[in-house]
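Quick one: this structure, given as structure tokens, is what I'll be asking you about.
Only one protein chain is missing from this complex, and each of the others stays in its spot.
Let's turn to chain A:
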Amino acid sequence: MYLCRRCVGFLHARLMPVKAQNWGNLGYVLPLAKLCYLKQPTLRGFPQGYQNLSQRKKEMGQSCGIRCLADQQATPHRQTSDIFEQKKDSNDITTFKNSNLHHIASTQVSFPAYLDAVPCPSPFEEISEQDAIQITVPPGLPPVTFTLRDYVDKSETLQKLVQLGVNLFKLEQRRNVGSMLVRLDFQGDVSPRLFFLKDLGVEDTQLGPLLSKNPFILTESLENLQGRVSYLKSKKFSSEAVAAMVSKAPYLLNFSVERMDNRLGFFQQQLGLSAQKTRDVVTRLPRLLCGSIEPVKENLKVCELQFGFRKNEIQHIVSKVPKVLTANKRKLTQVFDFVHNTMGVPHSLIAKFPQVLNAKFIRIKERHLFLDYLGRAHYEPAHPNYISLQRLVSLPDDVFCTEVALVSLKDFERFQKTL
């Protein structure tokens, strides 16, 4: 912390020759930048790199600069007298040409005598009250930083966001989001949108995670948001459904009405489902309205042509497990290939238990091979020891072992280590 202007000037006068010694060429120019950055930033003559340096020095207060200049002690490593004389004469910065700088760097000139006459005040000297009040305290906040930790104690917006449960750590790693959040005004920007979300029916505990995933909802205009909600309500989505959709897919209200309309129309037309069923599917998986249509088209084509499901079977699968539309094509194919070809389960049975297509491949494989080894791998309903696909896939490991395979968990683990 700075104690008084005099001691600051004294410290700088002491430090700069040391810096000049250590940094060579740069050192000659660094104190120059400090000295010359006095009043107006007309630094036309300066090389570009040093302007940043001088901007950082700006924080230290211009008064320090003036003091430094006045209190210089004559040392043999100081700059040439030319600059000093110019400074002494006029307080405006004159344009220094580059050649001048280089000239400065290369020459070593002895100091003029008048500088010796100015006595350096002791740092322990008491100063008057007016002088003390004129000391400018630099702000604690850095102008440029890489983390929001430096600002969170001073910014009301950031504090309220943390209290809501927004994960600032995750958000500040995204480009430009940190600056956007710092510039927001809580009363003007954030609270109207929070009230809007509350009116929509989004729960308080969900607001934090929602904003962590989509902070750009705070910069979307309220008319747009209300327009999109009224569009969804016009399509006969109930208010609870709209609230659930916004919680599950935080980016939903950032998309335009035309885009949402386009997607809803596509799903209704492609899947061939009734309006109510389409609404159900979209309510359960609202990110269908956010993402691109191409992967969904491809998945539908895969189901129809590659797997060989009929239209009504696909409709049943999608209405039961909408995730099949956005699943990874390669993983879906792997699971279907194993279930249909290796386990020998027909299409009708897979369509009856579509959660099999959503399960992890390794789980299905291990459990089927275990049942096969035990001789209990019967999946057709007609068989007396029939095991339904739903039980195969959804039960946890210990329940599966005791109820379906009728062995202990240890045996299943031993079998897993032989695969």
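Keep this in mind: a residue touches a chain if its C-beta (ideal position, glycine included) is under 8 Å from a C-beta of that chain, and two chains touch if they have at least 3 such contacts; residues count from 1.
Going forward, contacts and distances are computed from a predicted model.
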**Q.** Protein name, per the UniProt record, of whichever chain is missing from view ("Pseudouridine synthase II N-terminal domain-containing protein", "Carboxylesterase protein", "TXD16 protein" or "Latexin-like")
**A.** "Pseudouridine synthase II N-terminal domain-containing protein"
Q.
I'm checking contacts with the chain that's been left out. Which of A:Asn167, A:Thr283 or A:Ser394 qualifies?
A. A:Asn167
Q) Of the listed residues A:Ala132, A:Ile293, A:Val399 or A:Leu419, which contacts the missing chain in the full complex? A) A:Leu419
Q: Write the list of chain A residues that the hidden chain touches.
A: 148-150, 152-153, 158-159, 162, 165-169, 362, 366, 397, 413, 416-419
